[in-house]
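A single protein chain has been omitted from the complex, and every remaining protein chain is retained in its original position.
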Amino acid sequence: MADASEAERNMVAAAALSMATTELEYRVSLLNSMVSTCHERCAARPYKEGQLSVGENSCLDRCCAKYWQVVAIVGQLLGSQKQ
Amino acid sequence: MADASEAERNMVAAAALSMATTELEYRVSLLNSMVSTCHERCAARPYKEGQLSVGENSCLDRCCAKYWQVVAIVGQLLGSQKQ
Amino acid sequence: MADASEAERNMVAAAALSMATTELEYRVSLLNSMVSTCHERCAARPYKEGQLSVGENSCLDRCCAKYWQVVAIVGQLLGSQKQ
Amino acid sequence: LEQMQVRDSLKMYNKLVERCFQECVEDMRSKALTGKEEQCVSKCCEKFMHVTARVGMRFQEFFSQMEQQAAAAAAAAGTGK
Amino acid sequence: LEQMQVRDSLKMYNKLVERCFQECVEDMRSKALTGKEEQCVSKCCEKFMHVTARVGMRFQEFFSQMEQQAAAAAAAAGTGK
Partner (left out) sequence: LEQMQVRDSLKMYNKLVERCFQECVEDMRSKALTGKEEQCVSKCCEKFMHVTARVGMRFQEFFSQMEQQAAAAAAAAGTGK
């Protein structure tokens, strides 16, 4: 009996770890897309400075804000389609 | 003896599972490329409609047909080079 | 005692294998980017020949040489930022 | 395998967001999407799902056809004996 | 997870090299980077790191805000009982 419940707990822990890993992978890949897309849009070319200017910084903030909105719209549409 | 053959069977099963996973990954990635490439080619811009028009649908069918032909040509050339 | 040291050796071996796999993945992905980028830059279009011309070959050699230099610069900057 | 499916759908989600952002978001002068951008994102996403369904259908047809041919060839080889 | 982090940073390293190569290396007439190309690669890399830091900050803000809202909603539901 003790054995069975331990095995069960182990399985639950493994499933939780695997879900957490998937969630983490998702966030990492989302962050990477945001960085890449917003760098593309906001970094002034040709590269003269390594630092970000004030304009570039506020462009990045707006880019992130818009990105979250796109995430929300797409998530809603994908979710509604599944049902 | 029984043990050895069971271990063997387990190894064969594991190898088969791993091959099936690789095959599945290959198909998923092939499907993703087809979807992405054919969306690129056939979806009319700017996006006015969420639905596909008749023209878009037949464009997609032709795109898939051509894609398979490219898959075949490349597969043949990669195969012939290996030998 | 013998058991503990064997477990330890196993863990060290597993860690080494995992590091070697990561290193290998890194090299494979670096090679793939080089191939893709230098093909992009050096392969003459439209594709008339399957073979590489003399010009294409030396373009590829220079492309690889420049690629390594970029690898070095980026590596140095990423390294210096970490400390 | 179920785990793999979840991962693939999250990957597709991320890619769809990236694609529709790049095709629809025009400038960074405001913090909020304009009405036009928002509409474009919705249509882009909807269209992409329809494309996925259509291409997926053709994809499955192709593979099931291939398997039938392989089975037919195997049967023919058996008869030829 | 640590393993995953190492892999992710190596992946990012590779992508950064590819991006800055493509944006900065102009031609293949010489074996060595020109001074201009070299400078561009440095600035490209530096800028990218700053972009990563800024976007990462906004990213974490967003998720911690979401978690706070979820906690607040849970608390409100508890009170409502």
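Things to note:
We just call them A, B, C, D and E in the order they show up, numbering each chain from 1.
Basically, contacts are C-beta pairs under 8 Å (C-beta built on N, C-alpha and C of every residue); 3 or more make two chains touch, one makes a residue touch a chain.
From a predicted model like this one, the values you see are computed outputs, not experimental measurements.
Judged over the whole assembly, touch between the missing chain and the shown ones holds for B, C.
When the missing chain is restored to the complex, the residue among C:5, C:51 or C:80 that touches it is C:51. Mapped onto chain B, the footprint of the missing chain covers residues 18, 22, 25-26, 29-30, 33, 37, 41-42, 59, 61-63, 65-67, 69-71, 73-75, 77-78, 81. Along chain C, the points of touch with the absent chain fall at residues 21, 24-25, 27-28, 30-32, 34-36, 38-39, 42-43, 45-52, 57, 60-61, 63-65, 68.
The rule is simple: only the chains that are shown with their structure count from here on.
Once chain A is removed from consideration, the other chains connect through touching into the groups B, D | C, E.
The two copies, chain D and chain E, are related by a rotation of 120°, based on C-alpha atoms and rounded to the nearest 5. Centroids of chain A and chain D (each the mean of its C-alpha atoms) stand 20 Å apart.
A separation of 30 Å divides the Cα centre of chain B from that of chain E.
None of the residues of chain C touches two or more other chains. Counting partner chains per residue, chain E shows two or more touched chains at residues 15, 24, 42, 45-46. Taken as a contact graph, with one node per protein chain and an edge wherever two chains touch, the assembly forms an open path, each chain linked only to its neighbours along a line.
Chains that are in contact with each other form these pairs: A-D, A-E, B-D, C-E.
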